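Take this structure first; my questions come after.
A protein chain is absent from this complex, but the other protein chains hold their places.
For reference, chains read A and B in written order, and residue numbers begin at 1 within each chain.
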């Protein structure tokens, strides 16, 4: 992968591209099924050769069934004067997702149980869904709802809920081996930028970057509706899951918060160790333990699936005030944050790709480095640190320590240890373990 | 066992009963053998169907022999005026336990080597014994001894030390299995309330509570003289010791100090883990490592016995100023402290009883909780924590994690994890490991 020198320029360019994609996707009204997902995937197909799958309503997927398909064309609440006081055309969040159709006049008192707001954040529109209980509702700012006078209202939700299909998409970038790395993100949220257009955009950018390389692993990208989409994908791909050696769920990765890596259920898998190393080395971000709540890592880490799939976030879902509100908008995500997320993931993938175990071919005492010209600089290190990197690799390359383990024990960045290993390989002092 | 709602009422009632029993037992002059122990056990037989054993003096018990039996009817030091300046009738502690008989007139200088006091706690009478060295002595407050004028004194200890027997008692509450939990307390201390009438009273209350249940484990209560009594009991029951899966020595459990649980020599046995969990969850009390000193846990944890027996205390023996003095009296122990000790032990026994390992019957992805009505509240938890408890149990119930391990990993109280497991069992999502 590319050299450190050109990386920051590349990250800035990538950040701009990702932000642009988020701008395009933001207006679309998505849900766990329906045309919003299809429109989203069509836009992604302009970037990547995605395969799109349609799974019919009612299909059994483990303990679940694919639900009916939901679509919506318009929705509003009109006051006595015929003005739209709540208008779906103005913001997708105004309608509870999966609302059943309604066309009715009613008093404010009858309407009230169907109105949702956030009294403690009175200017924001909340995001609400009702996937598995048939009902309908509107969301609006608390200020708007407080201002509604008594009287009769015209309430219209022009939606449909009927047999159709669930739509998801995937892309496989074949590498040198069939061992796979899974990148998964949910595509079901309407007009929420960090959650999860940020994840979608970073995944697209990763696929673009990897498609120009010939990596060791094959990389599988899945763009799925949250929960039911991941369950559907797992149910339909169960026989091949054994290929997945590492995976990552991307969620809320575009805001200004520090990176948060949530370990897989296995807790110490290769991707867990890669992110733990990078976040420790950069002294930014934090690693948290697995817990069975969150996004689709819940499914990947269920006991009968148990894949080594972690979750990368910036601000942690559910723990920032903009979460699941209209404040999670285009101003809440930033190109630089997207770029930095992307760069960190590339670093983690470099660890996965390059984390081999080697054998020192001259293991009795130190080999004479000088006569092999091994007194140069490595990366941005000074001479003594460069020497130390070489010595660490030589000392621990007895066939039982991987480069990442060496980097951890040396408390040095993996990239530099890998560069030292490369120099040593060139001189024949290091060979891959048989 | 009973619900949380009724527990605090029950604990208060239990605290009162235990304190009343201590009041009854306090005046009796006990030692490691003799009629004081017998009188004590007769009082306990009014509460529980105890079996009483007499083991003849001289019986070999491992490296030891049962000692001669000691009894005492009166003892005093009279001054020249014939007044009792030290009087066994006023306090049992005035005579060194196991004192040989004496009836003699002597000068204060001759008497001095036989007088014991605590110069740094001048108003308190110390507690002294001389079990394995034949001698005699008196204990009194330092103030009393300082005030004795020169002159001749009449010194009388009307005791006997002769072949007899050592008395101990036990009670077995048969449970569903023959696996046993051992509760042991020493009954040899005269007129010391915390050490160890508190342990005796809590053991009696536990036996009363358990006798109304049909627990999984069988519960064996032993009331023995310290050291030699435990050694005697172990020597006489060696073939059956393999049944003991957990045990607890109760010592100094009635004072106002925080709970202290001392681990067994094994260090991580089921009872060690149960108490560590409870004390961490309640954020009160502390867990200390095993050390080969203390009370009868020394014997249970000797290398050739090595039973998983911990020790529960409040203030740690030997480390509080009232320890082994006349200040360890009826004012030093409190009904509330006794009740709280009792409640914590019941909690630990609930862990032992309910700590099963289960298997999630729908382990591939999360099961759909909503269609099974699993969106209720558990214990005093809010909705999100209740959900989280269910999800933790489902996620880790792969046949390798016990409920206690799940509670530890979830950082939630065992009782709530057990309640979640019960709900899941009712829906069939969870079954006991085959």
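Please note the rule applied: a residue touches a chain if its C-beta (ideal position, glycine included) is under 8 Å from a C-beta of that chain, and two chains touch if they have at least 3 such contacts.
Just so we're clear, the structure is a prediction, and the values are computed from it rather than from any experiment.
The missing chain, though absent from the display, is touched by one residue of A:276, A:327, A:394 or A:417; that residue is A:394.
Contact with the omitted chain, checked across B:82, B:239 or B:303, is made by B:303. Interface note: of B:111, B:231, B:246 or B:389, the residue touching the hidden chain in the full complex is B:231. Here one chain is not drawn; of A:149, A:239 or A:370, the residue touching it is A:370.
Chain B residues in contact with the hidden partner, per the touch definition given at the top, are 61-64, 132-133, 227, 230-231, 234-235, 238, 265, 291-293, 298-299, 301-306.
Counting over the whole complex, chain A has residues 360, 362-368, 370-371, 387-388, 391-392, 394-398, 410 touching the chain that is not drawn.
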